[in-house]
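Please read the structure below before turning to the comments.
The complex appears here without one of its protein chains, the remainder shown in place.
And now, chain A:
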Amino acid sequence: MTAIAEAAPGRAGALLAGDDERPHSLGLLVVAGFLWLGLGVVILAWPDAQELERTSLLGSLALGFGMLQLLAWAGGWFSRPVARLGRFAPWLVVLALVMTAWEVATAKLDLLPLPFFPSPQAFLEVYTDDWRRLGDSLLHSVLLLARGFAIGAAVGFVIGVALGWSKRVGYWIHPVMRLVGPLPATAWLPLAFFIFPSSGSASTFLIALATAFPLIVLTWSGVAGVQTAYYDVARTLGANSRFLILKVAIPAALPHVFVGLFMGLGSSFAVLVVAEMLGVKSGLGWYLQWAQGWAAYANMYGALLVMALMCSALITVLFRVRDRLLSWQKGLVQW
């Protein structure tokens, strides 16, 4: 791989592209920096129309962020890695404008009805004042999700391989799976909370169930779809069934397995939130429910952002693992 990559005639092209990048977006970084400084000034100098606590902190943050961008712009002339930050400049400009509009419309002019449209300060206050509860909720969500997903992934993978490999296993499991699999895992919720000793174990089971079904189907079709020629080659070279399963069927099915894992992870998010809202007394889903009970919309938005970051981070981790394991495939989709 490396030998071929080195031989590829692409060096000159890469250099040109690098030079190109520097002037264009780096200049825009100055604009972004001043816009953020301006936002800081607006926040600090313009008196609030609403009663707010974190105005000075938010203003300082905006000023600091603006300074950082100006520093990055200056540093970009000396350091290539820093110059690459320039590609975020268009986003930073737009964000500064949106933040300013939001700040002016809420905190400064009080144009939008509370509590549905909290100001940026109120948003910030959620994290400064309630980080302990939010962090605790995040931890509980991640732990519950990890447990359920791990169990579901392990069981689903094994069942999927067994289904793809053995007709006898298929005879028994296939009908059960056809009947039960398409049922959304949340449909089991009332029953699971009743059967399982704790709401935590019930939710673990449901998340595992939601993860397992897509993984079973995709692993199964992956293993069943392996070319018989792959097996013939290994068999003429003296492979036993163990080798055929572990070293031929599973690696060949791995691209399918990852699609199944993505789908499983997606549906496990859904189950997680619902389970936390309905039964579990912790986690981000519970936090959302709790915030809504107090009409604390800023807290809800804050929790939603944390949840989005969590889901995105987990998907990213899965993509990284896939990129490592499937580096032999060409044309992988980038996340």
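Going forward, a residue touches a chain if its C-beta (ideal position, glycine included) is under 8 Å from a C-beta of that chain, and two chains touch if they have at least 3 such contacts; residues count from 1.
Operating definition for what follows: contacts and distances are computed from a predicted model.
Student: One chain of this complex is not shown here; going by its UniProt record, which of these names is it: "NitT/TauT family transport system ATP-binding protein", "Nickel transporter", "Fumarate reductase subunit C" or "LutB/LldF family L-lactate oxidation iron-sulfur protein"?
Tutor: UniProt lists the chain that is not shown as "NitT/TauT family transport system ATP-binding protein".
Student: Which residue from A:G38, A:P90 or A:P251 sits in contact with the chain not drawn here?
Tutor: A:P251
Student: Which of A:R147, A:H174 or A:R235 sits in contact with the chain that's absent?
Tutor: A:R235
Student: Given the contact definition stated above, which residue among A:S198, A:S312 or A:Q329 touches the chain not shown here?
Tutor: Among A:S198, A:S312 or A:Q329, only A:Q329 touches the chain that is not shown.
Student: For chain A, which positions touch the chain that isn't shown here?
Tutor: Spelled out for chain A, the touching residues are 1-4, 227, 229-230, 232-240, 243, 247-248, 251-252, 254, 326, 328-330.
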